[in-house]
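Here's the structure we're looking at; comments come further down.
The complex appears here without one of its protein chains, the remainder shown in place.
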Amino acid sequence: MSAPALLEIADLRLSYRTESGAVRAVDGVNLELQRNEALVVLGESGCGKSSLAKTLLRLLPRNAVAPEGVVRLDGEDILGYSEERFRREVRWVRIALVMQAAMNALNPVIRVGEQVAEPLRIHRGWSRRRALERAAEAFSEVGIATDFLSRYPHELSGGMRQRAVIAMALVTEPDIVLLDEPTSALDVLTQAAIMNVLKRIKAERGMSFILITHDVATSSELADRVALMYAGQIVEEAAAERFFTAPAHPYSQMLMAAVPKLHQQQPPRPIPGRPPSLLDPPAGCRFAARCPQRIDRCSEAPPSTTLAPRHRSRCWLHAGGKR
Amino acid sequence: MRRTTSVSETPGSEKPGSERSIGERPGNPSAGVATATRGTVATGGVEATGTGAVTTGGAATPTAPTYQQPHQPLLTVEALQTHFELRQWGFLRVGSVRAVDGVSFTLDHGESATIVGESGCGKSSLARTLLGLHRPTAGRVTFAGTDLATLRGRALKAYRAAVGYVQQDPYGALPPFMKIRRILEEPLIVHGVGTRRAREERIAAALEEVGLEPAHETWQKFPHQLSGGQQQRVVIARALLLRPKLIIADEPVSMLDASVRAEILELLRTIQRQHRLALLYITHDLSTVRHYAHRAMVMYAGRIVEQGPVERLLDRPHHPYTRALLAALVDPDAANAHQQRPIPAGEPPSLLHPPSGCRFHPRCPAIMVGRCEHFDPEEAHPRPGHRVACWLHSR
Partner (left out) sequence: MSPWRDGLRRLRRYPSALLGALIIVALLATAVYAVVTIPYSEAQRLWRGGDLWQELPVNAGPVWADRLFGGDAPRTLRIPTAAAPIAEEAYEGVRITEQRLTFDFTYSEFPSEINLFLGSSGSDRQPFVRATWITPQGEQIPLDARRIGANERISISQNQTLEGRLGAPPQIGLFSATSAGAGTDQQALEVQQGTYQLLLETVHFAETSELHGELIVYGQVHGWAGTDHQRRDLSVALLWGTPIALAFGLIAAVGTTVTTLIIAAAGVWFRGWVDAVIQRLTEINIILPLLPILVMIGTLYSTSIWLMLGVVVVLGIFSAGIKMYRAMLLPIREAPYITAAQAYGASDLRIILRYMVPRILPVLIPTFVTLIPTYVFLEASLAVLGLGDPILPTWGKILYDAQDQSALYHGFYYWVLSPAALLMLTGLGFALLGFALDRVFNPRLRSL
């Protein structure tokens, strides 16, 4: 195929120990990300997409079992790195994160500029002045006036704080920016403005993005490729053009039909049923119980089938074809 | 759909001996809240409006008055203001947040309307004022012919039964330490409804109506044992229990997954039609509006800037702010990734010091300097039922 992937995830598994048993939040995920590509991991709440993000940055809670599988960054398996090496060489240096509701995660008693400059001082050992200069650049890049550098978080609106958090992820010029629901708590206009910023940065800087979201419409604002997650697995992975116009997997099709859209003459059609529990997922296809195109074979786990170059689906309807 | 059949059963199962007349015949405006009786003349007109709205769907213009008869809507809001005073040391007035600042609209029996606006535009304060949780600073709210400000004691309690409330955060809206059955029994106990047995039946009926059968299984659970969508169904069931005439749904789907949103909105619409309820659907997301409301109102900085039938408002928006909102919204399309969206500069104004004149003028791309920043825009009527507060359209 094409150039070697920037990030390659192979058969990644992660589970949490809980009182009622092991929750398999990420259950055999394969993904790859090229340079200057935006990959959207789409999925409903509880499908394991946030766990995937946390695994990539090793921000796992205490009850998580050590992840299995391979995560290769430029060919090197970073999953095997020691905690210290990961902190020094990967986190924020190569992969930065914008967390869910991150605008509320800013320290309220430290000026915004200092917080944005902090990754540079920690990871690059820059002086305060130099780091602040770079932070000012990052601020103008995300569209905040630089005089906000010396303000405290509460003096900024929600949208501005979210921009500041994005600036914080950009200052160290990482290869990959991981965005976990970056705009879900924001208003329509603010959300669109932030997506504009991300689009511009992607075009100008050639950065790679992984955008994790449940919002289909917003996801299309950045996506080069879409990976749809369901109950801990990737059910379809395709180029955005393909995914938004002619998705292959039944779940993809139903999800697209279920989402309320602005310009749509037909009312949306809800998907009946609920996702399975990750405590004890069904042995076969995880979507089978809700799938209208269900066949007998669905009680066995479907393999991931390649439909076209870089287009894969996990469904028995396609598994008959080339593998 | 199983839901539909159970819905049609529920109104029939009501006992005529029940002391509560509210909501029993949702379409009948003579069942006033505070024993308000009105001429029966109005009944025909309202019934007609309600039926028309249902049969012709979103294309109907329920606001278009029937000129032959005096027509009284269920809810009339006139020049409503809700300000929150900011005080220092408990008494010194230092300013006031003008959360709702001159809002007027009407809502008919069985009509569903939506209020669209960004966070901080005052839409939730408006909802809470209508629910009687905030005292209006000025203006009037009339519900079924009775002024809300005059309601006290029993009459106020009866009003609360007549208005159902669905909130944004379904998990937060349910007390986490109570089982579903207890949660649903609470409003009935508060209003002294029936025996334990009768309440149970009513709860079961409500749970079935929102699609949470079997009821006796659901009501054994605690809220955290339900999914977000199921929790929101319980909240809707609670709003329905007291047989309201109006349901105010404040961002009922914004915290739910995209695929569940359609489901909940569909449920609200079904219930609204079945019971001929008036529904005020408050949202920040215009894309969830089209199929679920007759009429839309766009709110900005405490005021309604544009209102009209949903289809018309979405397809031919007049106010620059409505246009901006619509331009910012996208439908899933791979092409989105390659174009910048036009977004008006700036942020919504502080309601502590709202801009003079038209509140949108600092961000407006079509500002007419010398007019917009000094004078409140007059309301224009591009079409009957379509009103725009913008100098561009009133001359």
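Think of it as A and B in the order they're written, each chain with its own count starting at 1.
Definition applied: a contact is a pair of C-beta atoms (placed from the backbone, for glycine too) under 8 Å apart; a residue touches a chain by one contact, two chains touch by 3 or more.
The structure presented is a predicted model; accordingly, all values stated were derived computationally and were not measured.
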Omitted-chain contact residue, chosen from B:F105, B:F143 or B:Y165: B:Y165
In the whole complex, of B:H191, B:R323 or B:R383, the residue touching the missing chain would be B:H191
Touching the hidden chain, out of B:P175, B:G346 or B:P365, is B:P175
Interface residues of chain B (partner: the chain not displayed): 90, 128, 131-133, 156-157, 160-161, 163, 165, 167-169, 172-177, 179, 186-187, 190-191, 222, 235, 238, 242
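To be clear about the criterion, only the chains that are shown with their structure count from here on.
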Which chain B residues qualify as touching chain A in the complex? 118-119, 227-229, 257-263, 265-266, 284-288, 290-291, 314, 324-326, 328-334, 336-338, 340-341, 343-344, 347-348
Under the touch definition given earlier, write down the residues of chain A that touch chain B in their complex. 38, 44-45, 157-160, 187-193, 195-196, 199-200, 214-224, 239-241, 243-245, 254-256, 258-264, 267-271, 274
